[in-house]
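One chain of protein is taken out of this complex; the other chains stay put.
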Amino acid sequence: MTDTTRGDVRLSGISKTYGSFTAVHPLDLTVPEGSFFALLGASGCGKTTTLRMIAGLEDPSSGTVHLGDQDVTALPPYKRPVNTVFQSYALFPHLSITENIAFGLRRRGIKSVKKQVDEMLELVQLGDHAHKRPHQLSGGQQQRVAVARALINHPKVLLLDEPLGALDLKLRRQMQLELKRIQTEVGITFVHVTHDQEEAMTMADQVAVMNAGRVEQLGSPADLYENPQTTFVANFLGTSNLITAEVADKGADTLVVKAGDAKLSLPTARTSADTRTGEKVLLGIRPEKIALTHADEAGTIAEGRNRITGRIAQSSFIGVSTQYVIDSPAGNGLEVYVQNVEADRRLAPGAEVVLHWNPEHSFGLDAAQDIDAGTEEEVAA
Amino acid sequence: MTTVTDAPPPLAPAQPPAKPPKRRGRFTPYWLLLPGLLWLVVFFALPMLYQASTSVQTGSLETGYKVTWHFQTYLDALGEYWPQFLRSVLYAGIATVLCLLLGYPLAYLIAFKAGRWRNLVLILVIAPFFTSFLIRTLAWKTILADGGWVVGTLDTLHLLDVTSWLGLTEGDRVLATPLAVVCGLTYNFLPFMILPLYTSLERIDGRLHEASGDLYARPFTTFRKVTFPLSLPGVVSGTLLTFIPASGDYVNAQLLGSTSEKMVGNVIQSQFLTVLDYPTAAALSFILMAAILIMVTLYIRRAGTEDLV
Partner (left out) sequence: MSAFIRWVRRNLVVIAGLLTLAFLILPNVVVMVFSFNKPKGKFNYAWQEFSTDAWSDPCGVADMCGSLSLSLQIALWSTLGATVLGTMIAFALARYRFKARGAVNSLIFLPMAMPEVVMAASLLTLFLNMGAQLGFWTILIAHIMFCLSFVVTAVKARVMSMDPRLEEAARDLYAGPVQTFVRVTLPIAAPGIAAGALLAFALSFDDFIITNFNAGSTVTFPMFVWGSAQRGTPVQINVIGTAMFAIAVICVLAGILVGNRRKKHA
């Protein structure tokens, strides 16, 4: 494990085009050995194609795939030390669970498979179902068979293509933890393709956010969430308020920007756009980072916080929190999530309020981008 | 299926790949196609050309035949055998309509009403196939025999008067009349109507009936506005599968009819196998083929269904 390049998956300049359509633009990506790596994006963003190129099910139009030191680009899938958990599992309907799991071992000419299959059934907790056919199992059980069928081969990398997509919400949560447990137990590199940002953030150590055939940003879930570098990432992972502002003053560590009648500060370190005074910038702030105070008590707000005045347009009670939509001169439709600790009854639609937050939580983005990229409406369209 | 504990298995892949998987061998499909297609070209398409050529030949068995582009054969054949042509279309047409009227209730019964008897009824529809259809057609000679109970009943109910007024029967006989031939045709091709009807009815979601009833449609309106339109693909392929073979059939006319019920199939058969007038036989066969192809094409256009295969 000391030699870090030994088992890494390295994609260099890999791309895929179908006729005039480019599914994946030339892409460089390294997945460290033993990590749980997620490729996250909306459908059609190229994440599955990327996965299939690692598996060998798709020939890249350019570039190479390395597993450790070995160049596997030209190897067919059945010669690669990589296994896949397919979307909707692709379990062989004519074989029993045991034979499904033993399939890979048998193809490599291993005769005594019983012990290994039993161990695998144990790992995925399906010991009682060994002789059933796939259609006799529930969705969650089928999913675990698919994982077992791949893992029994001790692949260098396990590829998972939307493995939880066919399950209902509750089961999906359960399987997320289950997969994470298995990964920790076996220590194999997992590359996981998903369109569910919550799933990617819960499970993965590293997430690559893909959009339109390109990797938008790569990092740990917390890093991506706290410090998004594009509007797509800011909107696709959770919710962001993006306020169009103009740079008024540029200090060493802080930018001062103007939005409506408000002057807000923004840490330079958290600004991915290269801006000069007088230019536009997008100031981002997550809804849960904002505090809400009734306008009558504006004086109680501590000095040094960013503040915006506005009026509550909508409020909806969620249980743990209340979500407000606020119109302000700085921008309409700003979202604020307030924990239901000490509810202020005056905070109802129509109330005049002040939004305020620690300037350190602001992030700055290039204003030339589509401000709605990665929002739900935009992804659905 | 008693072990299913939680969510049902996924019904279908969420996003199946749009294209068939790419294979490495570029010529593989052609190798796969070659032997079978060669067979069809040599023993199906090529014979059509031979037949076309035979139909414009003149000569005799003794002197041999030569292509002389003698299209007169077509006119002569049509001039002499138009009654048989007309009869073929008429008998096959009536048989097809009867098959639809008889077959629809049974297909409906199997699809919606049979419950746990469904498989048994389906078997009963298919099983007669296993007794040679010639033997079964001969059985109609017994069923429709003169003075038998079928003819007796029809006579008592004065239905024979009706059919004889329609020109379908003569006197107190059914055998050796058009009615017997149509009856034989209907019987023989009925399963070819029932099975496609059943297939398309079975695909209809039962909840559509409930929804229609919920939206104030009486049962018959539900049938007219929901069930029947949705079963149209089955109606189209069922009528084609009945009409096409029935129009070329000569077994029923031969076994159940007399000389005045001869259809075009009988003429082609006897010209080819008894009279040995090959040009006339080939011309008749060619006309039948052309007529069928034109009718089928027009019908499919009209019905708006192209996915029959």
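Letters A and B mark the chains as written, and numbering starts fresh at 1 in each.
We take it that contacts are C-beta pairs under 8 Å (C-beta built on N, C-alpha and C of every residue); 3 or more make two chains touch, one makes a residue touch a chain.
If you're wondering where the values come from, they're calculated on a predicted model, not measured in any experiment.
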- request: Write out, one label after another, the shown chains that touch the chain missing from the document.
  value: A, B
Field: Touching residue (missing chain; options B:56, B:226 or B:240)
entry: B:240
Query: Which parts of chain B are in contact with the chain that was left out?
result: 1, 13, 16-17, 19-21, 23, 28-30, 32-33, 35-37, 39-41, 43-48, 50-51, 54, 102-103, 105-110, 113, 119, 121, 123-125, 127-143, 145, 187, 190-191, 194, 240, 244-245, 247-251, 255, 265, 268-269, 272-273, 278, 281-282, 285, 288-289, 292-293, 296, 308-309
Message: Which parts of chain A face the unshown chain closely enough to count as touching?
response: 55-57, 76-79, 82-84, 86-88, 90-94, 103-104, 107-108, 131-133, 136, 149-150, 153
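Please note the rule applied: only the chains that are shown with their structure count from here on.
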Query: Using the average of all C-alpha atoms in each chain as its centre, how far is it in Å between chain A and chain B?
result: 58
